[in-house]
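For reference, the structure is listed below as structure tokens.
The complex appears here without one of its protein chains, the remainder shown in place.
A, B and C are the chain letters, set down in written order, and residue numbers restart from 1 in every chain.
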Amino acid sequence: MNPAPPRRFNLKYLPLAATVSLFVAMATLGSAMYTGFFSAQVFLNLLIDNAFLIVVAVGMTFVILSGGIDLSVGSVVALTTMVCASLVEHRGWSMGTVIPLVLAMGTAFGAFMGFLIERFRLQPFIVTLAGMFLARGLCYLISIDSISIGNETFAAVSQMRIPLWADASLSVGAAIALAVLLAAIFIAHCTGFGRAVYAIGGSEQSAVLMGLPVRGTLIGVYTLSGFCSALAGVIFTFYMLSGYGLHAVGLELDAIAAVVIGGTLLTGGVGYVAGTLFGVLMLGIIQTLIAFDGTLSSWWTRIVVGLLLLAFCLLQRLLTQRAPKA
Amino acid sequence: QKKIVLGFSQVGAESEWRTANTESIKSAAKDAGIELKFSDAQQKQENQIKAIRAFIAQKVDVIAFSPVVASGWDTVLKEAKAAKIPVVLTDRAVDSKDTSLYVTFMGSDFTEEGRKAGRWLVEKMKDTKGDVNIVELQGTVGSAPAIDRKKGFEEVIKADPRFKIIRSQTGDFTRAKGKEVMEAFLKAEGKKINVLYAHNDDMAIGAIQAIEEAGLKPAKDITIISIDAVKGAFEAMIAGKLNVSVECSPLLGPQLMTAVKDIMAGKPVQKRIVTEEGIFPMEVAAKEFPKRKY
Amino acid sequence: MRHRLAWPLVTLFLLLAVNTAFNPSFLHIQWRDGHLYGSLIDILNRAAPLVLVSLGMTLVIATRGIDISVGATVAIAAALAAWMIGGSVAGDVSRFPMPVAILGALAIALVCGLWNGLLVAKVGMQPIIATLILMVAGRGIAQLITGGQIITIYYAPFFFLGGGYLLGLPFSLFIVGAVFAALYLAMTRTALGLFIQAVGINPGAARVAGIQSRRLIVGAYAFCGLCAGIAGLLICSNVKSADGNNAGQLLELDAILAVTLGGTALTGGRFSLVGSVIGALIIQTLTYAIYSLGVPPEINLVVKAIVVFIVMLLQSPEFRAFIGKAIRRPALHEGRP
């Protein structure tokens, strides 16, 4: 009846645009303040140092979009590094057999939690919290000490750099993370599974009544997150060349924070995978800024991290205030 | 002449000990006229690696850090080596096979601290008869000091079958947990407990409270050994509630600055610089206390 | 009500039974030094801070929120109280009068809660991020107050709060009892309970019905902060010191776990205060069991995980139906049209 008012810019991308522009603003600020900050490698390091976080957060994005949460990711990363390290070091297995094995293990772990959540209508928070305890506990059963990986293939992959231009380069882990990100964007927006995740997050009841495969999708979401955690664990193993039960402590919170900062609603159904990338980069750049500053004491570090987070979130709210009510 | 720039990545600020360590390094850098780039890793290895990468990008002159954990440093240390920045390890070692990745390691030996505690106990108990029932308060599960202090202690006491560790549980290096766990030990084992071995002073201080609340006399009914020798431990020893504390010195600052200057001047430095550390039984506590800096 | 709490209660009794089975003196309570002494008393006393924080958390969760900053608030309150009381080995003087120190700690905790509430209700941030900010910065603030040290408290009157006994019972139980009673009355004798549930279930409808949900939400976070402040006082009085880095570490997870074990859904709405208390007791009893049964520390987490899995499955009606069906497998097809 009434033609919709003309729009120059689709308002639903506003939160994403806000996040991206704030990231750019932060980067500009850093470059202006610290020497050596404005270099390609510093920005590539954001990807290299946060590759595992990107992968974990991508999995987490799907979980949160479906209206759930996965607290087990950090522990699964630790468990993966531990299993990798102990199989390679103590059993002498090769990289080619260990990696598929741990990926399958993480995937199965996620599927198991997803099954409990879906079949017995348990709260995701508590199931994945128990999963977090379990995975971390299993690490200690393997060994309480850390295990260094001396295997040459691992070391070679770990130190391999993909040259980009001049002397800027990217690690294998970062390349994998970018690939995962692209695949996830595709899954989220161009496949039935991805759209079902959004639908369930919007209203699970409606999704059931619309005849969407809710059960499979819910289990699938946690399975995917389990897979992503295991993959992140493999990247982490390359990154650290060691297995350790205390690796990636608190990673789940970083991942959740990255997802939410990236504009995804914790209540589900709203958000973008691409936003998550910028959420991770945001957290990363806050740390880089602080490392470059180098004058903050331990407690001021925490306070400043909190303040930067606050400033970012306030600005983001301000910029997105004019978003549609819905 | 240009000021030397030292990038230092600290583990965190998880204990008094660590705070004293940070303070020592900061003030020593100031005294030595070295510009310090300080970064706190909030107990995460990832963060330390990020900080080291940031130091490399900033082209600092020397990088020093206290590794959160021994393993997993090869990649980033190779990057530092490629950027021709010398690296100094403080407080904890790394288990890299390629020792050319760092110039020197200075700091304490956790295993040796455990051994010292064990030796003191063996000495103290040499005249007593019958079993010696020990309860152990471990540090955070999986952390290097917890593993090594346990290992060193066990190494020494296992020679004598009278020594039995009847309970061992983690107290996460904190007073509150130390007290809570000790409370449970006392209820479960009652008067059987002869000795308490705590991996740090804080847990021992918490446990002392639990022992008192259970109506027992700390240091008399139960012999208490702990590690670190921080101020609180001295107070407890002076009050006659703690038998002994093994020193683990956080005052690495001056040593570190000397090493940094030597490196920059091209002088050779030792691969391993051991800090002098003592052991303080309660008898000497009152005399030593005024000399303590942390 | 009875029905909803039945399974959490069963879990609690099972845990107590396990403890008793392995440690016959577990239920033993004796009179010693003018007060009751025994494992059960320990559990109650140790659970006190967790119960308090869980009560606050219950309200926040009921409004569809979550507060992950309670641990940091505990640390801030403890640090400020310890600093205001001050430390001199003499033990009979304090920097500020004790009531001032206590009020100061409670006030700062309240401010922390209000801050969270304002970020959530007024600025419109998502609760987990709003409280993450304080969670990260809060420990820094606590350490700033303590200067990164552990402040040992020597002022004896302060120890009564978390370590004293009244009528033979730990004084902390009276504090928890008072907070619980006040909260319970506020929820059942005024319309607060109804409004909070309405806001948690359907914020839109609550707004149209004329409920001022912003105020309620700010209030819930403020109360949660206050509870954390009281918990911080209890903890720092009990261990006679304040540790900016470690006080209340991971308390937020335990509190959320307690609330969920008590049968309150994290999606907001219907809540049960009694359930949260039971949930907190379950957690503390489990912790105590791990310590007193001689579980090796490296498998602590596995044991905890397995217990949590069992507890939540027991509480799931779907799981019970599933087990029921599995047992009566042959009859399965008859009911089916």
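Just so it is clear, a residue touches a chain if its C-beta (ideal position, glycine included) is under 8 Å from a C-beta of that chain, and two chains touch if they have at least 3 such contacts.
FYI, contacts and distances are computed from a predicted model.
Chain not shown in the complex: UniProt lists it as "Sugar ABC transporter ATP-binding protein", one of "Dissimilatory-type sulfite reductase subunit alpha", "Sugar ABC transporter ATP-binding protein", "Oxaloacetate decarboxylase gamma chain" or "Heme exporter protein A". In the full assembly, the chain not pictured is in contact with A, C, by the touch criterion defined above.
The missing chain, though absent from the display, is touched by one residue of C:29, C:98, C:169 or C:201; that residue is C:201.
From the set C:10, C:182 or C:209, the residue in touch with the chain omitted from the display is C:209, counting the whole complex.
Residue in contact with the omitted chain (choice from A:104, A:156 or A:209): A:209.
The residue from A:37, A:154 or A:198 that touches the chain not shown here is A:198.
Although one chain is not displayed, chain C still touches it through residues 189-192, 194-195, 197-198, 201-202, 204-212, 269-270, 335-337.
Considering the complete assembly, chain A touches the hidden chain via residues 1-2, 4-5, 10, 12, 186, 189-192, 195-196, 198-199, 201-203, 205-213, 269-270, 324-326.
Here is the rule we use: only the chains that are shown with their structure count from here on.
Here B-C and A-C were compared by C-beta pairs in contact; the pair with more is A-C. With centres taken as mean Cα positions, chain C sits 29 Å from chain A.
Listed for chain A are residues 140, 144, 297-299, 301-302, each touching two or more other chains.
Residue positions 143, 148, 298, 300 of chain C each touch two or more of the other chains. The part of chain A that touches chain C in the complex is made up of residues 116, 119-123, 125-127, 129-134, 136-138, 140-141, 144, 253, 256-257, 260-261, 265-267, 297-307, 309-310, 313-314, 317.
Those residues of chain B whose C-beta lies close enough to touch chain A in the complex are 7, 10, 12-13, 18-19, 22, 36-40, 42-47, 49-51, 53-55, 57-59, 69-72, 74-75, 78, 95-97, 140-143, 147.
The touching residues of chain C, when paired with chain B in their complex, are 23, 25-26, 32-33, 37-39, 42, 46, 89, 143, 147-150, 152, 163, 235, 238-241, 243, 245-247, 249, 287-288, 290-298, 300.
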